[in-house]
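Every protein chain except one is present and positioned as in the full complex.
The chains carry the letters A and B, assigned in the order they are written, with residues numbered from 1 in each.
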Amino acid sequence: MSTSLLLLIIALIGFIAFLAGRARSFTRSAGKLASLHSLPGYHGSYVAIWAMLPALLLLAVWLIVAPIYIDYTVRSSLPEPVQNQGAATVQLALGQVKSVAAGFGRLNADEIAAIENGSTNMREALAAKGVALAGEGEPYMIQSAQQFNAMRQYSRWLMSAIVLLVSVAGGLFAIRNIDVRFRARNRVERVMLGSLIVASSIAILTTVGIVASMLSEAGRFFTMVPPFEFFFGTVWDPRFAGAGSGGASGQFGLLPLLAGTLYIAFVAMLFAVPIGLFAAIYMAEYASPRLRSTAKPLLEVLAGIPTIVYGFFALVTVGPFLRDISAQLNGLVTGNYQNFIQAQSVITAGIVMGIMLIPFVSSLSDDIITQVPRALRDGSLGLGATRSETVKKVILPAALPGIVGALLLTASRAVGETMIVVLAAGVAARMQLNPLEPMTTVTVKIVNQLTGDLEFTSPQTLVAFALGITLFVITLGLNIYALYIVRKYREQYE
Amino acid sequence: MTEFASPTVRVSTRPAASRRDIGIKRRYAAERRFRAFGISAISIGLFFLAVLLWSVVSKGYTAFQQTTITLPIEFSEKVIDPKNERATDPKQLYTANYPLLVREALVKQLGLDPSKRPLVKQATDMVSASARTQLRDIVVADPSVIGRTIPVTLLAEANIDSAFKGQIDLSVDETKRKVKDEQVAWMNQLAEVGVLKKSFNTGIFTFGASSRPEAAGVGVALLGSLYMMLIVLVLSLPIGVAASIYLEEFAPKNRLTDLIEVNINNLAAVPSIVYGLLGLAVFVNFAGMPRSAALVGAFVLTLMTLPTIIIATRAALKAVPPSIRSAALGLGASKMQTIFHHVLPLAMPGILTGTIIGLAHALGETAPLLLIGMVAFVVDFPGSPLEPSTALPVQIYMWANEAERAFVERTSGAIIILLIFLIFMNLGAILLRRRFERRW
């Protein structure tokens, strides 16, 4: 019985249980609905939950555990010589066994018999059915494959039977509880509350998942490359990960990537902060409601444009423009029409990222500035200060902590930005100070190392996770500190 | 000194000389400068928005037109199936020399001498190489066309397309451009008789990946994005709302919920690429889900969208005044009933607005999808979210890396499509907000 059919049957049982529970509460109340503690619908739901929830949980556990158990059994049934060849070989053999098993599923009994007695070549027979084997199959694989298939079939049969039994039993147990004074609603609500808690724990699980997955993969990386070489290495040259070449042949120095990341983020902030801050001040303190209601959403459009579009903009418009204009300038001054700004450069990526960050700075600062109490504004204006004096000497100092928080949040975004730098910053991992030359970033290298074929055993792939955890820690630090400041700031004026 | 002798009321006076100098002129100059900074900051921001949009639209609007050549193609049996084996060996129809059909039709149309090979080659180069599969599909779908002559609309090759749209400077020396003089002459000749013309490009919406710009489209990517958006919506809306209800209405205020709060705010600001790493490590490597599948992409985007939805939902729940809760509780409703019958419906517009904005962000997200392998050259439409597919922004990324000029046009076109989707989603959010905005 397939899983989806099983689910359908459980749903059906649940529905019947619902109707039955409702009907029973009706009969119990003898027509006087007001005498019921809970509405009939709650009684129905209560029975339905008992009929479905335990069964579904069991099903989920079974679906996770059974394959692991079957794998384990089949693996330990592989012949001794194979078992002794190390984990990788066993894994490979197991994979082949599974392919064979899947192939057998598509053959009829006669064909399988022919393969078993050796009269048909297994690889060809399976290939004809669209199952490609990595190598010639070994005879033991046929046996293992059949064991595998048998176990799977048995497990599936057993699972269907037990799950359905639990479902029906749950429903029957629940329906006996239904009575006039039975507090069905409270029980149903407890289950609902439980599911709400489960949903909110997903947020925690995501963080745990991020940290755990990256730590474990990065941990594997650090067994191949010492952390010191990674964190303090000044050369990034991972070499190409040839299949099976293994070994840490390349150099994985984080510093050039970190330098590029921070440099580009710095240029972007240099560009975005004055513009965003002044825009926010003008919006909050000067703009007429009409200007505000048009200019503010228009600026925020910039925040809604996907970063890939900015990357493309940098690649085909800003980069070539800077390159050409630098060639023209150079020509005018020296007569040599040689561009001194590369199309892919720190400044290209920085400017375009800066454009992207303008709305972040402006709307975050706008929020902060408008939170400064009106009394402070009035106090200053009442003393005869001009608006700009009020802004510069009273509002900005009062809003400073909040603005710093907003800028840190923006910086965190700049550090983690990917698509713009992938397309506009270049891939050369260099440590230099000229903003007109390309540099590369942590995020670019994560993308570089993880596109194409992956091998989860080579340092060339795993280094991406070490880079990822570095990036995560940096942005986490920035975010938490920024959120803390902003929160403190809010509380001050509440 | 003021005198009091007169009984009539007097106005106090102050000699003008005693007026203090408080630097009005200088201070107002500073004021004007400050305002000018503000105005120019806003103008710079808006200027860049305009440049960005203009750059994309001016490069991309032509992608919605495609030059086509309509030729009477003779599906001659001699070429397709010379040995008349198609009844027994259907593969014949797949491997036949379809380009020959195009060549013959073109030679006839242009009145060329078939023996002049280079010239004929130049002529056939004007038609996209995708003509082979196009004709093959016609024949495979209906073998009865063999032996008949049918007018077929073929795509023009990308360079001819560009030339016909006037994007190639024809005054440049012939050797330095990709379109030859003869081809230009033929192009004009065919255009005059109406064989070659521009029409609305439906292909960009329906084709899959292709190395030839004229036959490349975002069809597969659109379907992939659609799958992902549906799954993200189905997963993130209920989970997000459930989580927010718990945190806002039920959770005790203690350090744990404080931690969750900080955690959610932080997750909203975690770089998207980190989610890609999570997806790769957990869903692909650990759970063994297929790479490049829309399902995995959707899971990653769901985790990314959840914080946005949770934050929006909590704000919407908070905005429902406590009096509504007290009213329902006072009538004897349980807390759960109060929330689901009264609070949640009132908060719904805010929740949906937040959800749409979250989805719009997810739709434009690229980086995490690159990591879980959605940068794939996918020609066929994925039949389910488990099959390899790609997504609209990823398609844009892949095209942006292509060198050919025609791909710049396609990329910009794809961006326009993406932006239009985003505009509609955001407009929807704004309308929703306007329509249901309540002032308590």
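Note that in this section a contact is a pair of C-beta atoms (placed from the backbone, for glycine too) under 8 Å apart; a residue touches a chain by one contact, two chains touch by 3 or more.
Definition applied: contacts and distances are computed from a predicted model.
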| item | value |
| --- | --- |
| Which of "Heme exporter protein B", "Phosphate import ATP-binding protein PstB", "Carbohydrate ABC transporter permease" or "NAD(P)/FAD-dependent oxidoreductase" matches, in UniProt, the chain that is not displayed | "Phosphate import ATP-binding protein PstB" |
| Contact with the hidden chain (one of A:34, A:109, A:375 or A:433) | A:375 |
| Sites on chain A contacted by the missing partner chain, in the whole complex | 289, 373, 375-386, 389, 393-394, 397-398 |
| Touch residues of chain B, complete complex, unshown partner | 1-2, 4, 6-7, 9-14, 18, 20-24, 27-28 |
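Definition applied: only the chains that are shown with their structure count from here on.
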| item | value |
| --- | --- |
| Whole-Å separation of chain centres (CA-atom averages), chain A against chain B | 20 |
| For the chain A and chain B complex, residues of the former touching the latter | 185-186, 189, 192-193, 195-200, 202-204, 206-207, 209-210, 213-214, 216-217, 274-279, 281-283, 286, 295, 298-299, 301-302, 304-313, 315-317, 355, 358-359, 362, 384, 386-389, 391-392, 409, 412-413, 415-419, 422-423, 443, 446-447, 450-451, 456, 464-465, 468, 471-472, 475-476, 479-480, 483 |
| Contacting residues of chain B [partner chain A, same complex] | 22, 27-28, 30-31, 34-35, 37-42, 44-46, 48-49, 51-52, 55-56, 59, 238-240, 242-247, 250-251, 259-260, 262-267, 269-278, 280-282, 285-286, 303, 306-307, 310, 334-336, 360-361, 363-367, 370-371, 373, 375, 393, 396-397, 400-401, 408, 411-412, 415, 418-419, 422, 426 |
